[in-house]
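Each remark here refers to the structure printed beneath this line.
One chain of protein is taken out of this complex; the other chains stay put.
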Amino acid sequence: MKLLYFAWLRAKTGVAVEEVTPPGEVATVGDLLAWLKGRGPGYAEALADLQVVRVAVNQEYADPDQPVGPDDEVALFPPVTGG
Amino acid sequence: MKLLYFAWLRAKTGVAVEEVTPPGEVATVGDLLAWLKGRGPGYAEALADLQVVRVAVNQEYADPDQPVGPDDEVALFPPVTGG
Amino acid sequence: MIRVQREDFDPGQELAALTAGNRKVGGLAVFVGLVRDLAGDETVGAMTLEHYPGMTEKMLERIEAEARARWPLEASLVIHRTGRLEPGERIVLVACASAHRQAAFEACGFLIDWLKTKAPFWKLEEGPAGAKWVEARESDDAAAARWAPEEPDAAE
Partner (left out) sequence: MIRVQREDFDPGQELAALTAGNRKVGGLAVFVGLVRDLAGDETVGAMTLEHYPGMTEKMLERIEAEARARWPLEASLVIHRTGRLEPGERIVLVACASAHRQAAFEACGFLIDWLKTKAPFWKLEEGPAGAKWVEARESDDAAAARWAPEEPDAAE
């Protein structure tokens, strides 16, 4: 699974892109976020308040209950501020 | 009193600008319009439907009961269609 | 600023000049009106814009002042052309610059709506059946009415 981090999620995790293989019980976006939190203090800090974290699966906005799999591109980012 | 006619009011009266001296009983915009109607068939036709005639006195939109006097510039025109 | 002129204008140049050097502008809302070749069902060859010199400028200045009283604008511009215009030609430009986009948008919409019902311009369209004065549209009155209260001296 390919993970992308943007804006302060990238700054806090210290990661822009990574390939991960979450354990088999990680089936949804919500599971993935919970698993990522335990990967280190940067991840814990970045994901402390999920109210301000948006997730896109294969470049589509996704809810916490959306399934994720090994071939997916999952992006984590703050609420957008373009325009 | 200086009178100006625009758009189809000018076309129907055949007049763009004229100086007039209405009789003393012409005290308001409404009086003026009634008097102008009697000045010839072009005027009668132009002023047949006052719903579609706008009047400005000294370049300000005016109601029928607004007073008019010898020194005024009075313009007659259809509803505006700019923009 | 308002301008009534026969000549065409360059929107890019006008917009650049409008906000040049002003670092407080976050948004610029613009409307450009063009001559269409379809008005209702008839083909329009060209149109001639007549106006009431003096009153036109006075009304445009008042409309602009009203917009600037209602919204926090950094800059505003209204250019309206007169004379004969072919399809595709620019008729009018309205531009409003503000710190925030909502103010810019609303002021721009207000200006074009009010201009269309208050500024003394008239369009004579050249069609296949000859020249015809364009009639005022109720939809324009309705659009302007959204911005009520009206000015007390606007008797329309």
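Letters A, B and C name the chains as they come in the text, with residue numbers starting at 1 for each one.
Here is the rule we use: a residue touches a chain if its C-beta (ideal position, glycine included) is under 8 Å from a C-beta of that chain, and two chains touch if they have at least 3 such contacts.
Keep in mind that this is a model prediction, so the values were computed, not measured.
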Please provide the labels of all shown chains that the missing chain touches. A, C
The missing chain sits against subunit A at residues 4, 6-8, 11, 54, 56, 59-63, 75, 77-83
Kindly note down the residues of subunit C that lie in touch with the hidden chain. 10-13, 15-16, 19, 21-38, 87-88, 99, 101-102, 104-105, 108-109, 112, 139, 143
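The rule is simple: only the chains that are shown with their structure count from here on.
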Mean-CA-position distance for subunit C and subunit A (Å): 49
Measuring centre to centre with CA averages, how many angstrom lie between subunit A and subunit B? 73
Where the centres are mean C-alpha positions, what is the separation of subunit B from subunit C, in Å? 26
The positions of subunit C in contact with two or more other chains are none
Which residues belonging to subunit B are in contact with no fewer than two other chains? none
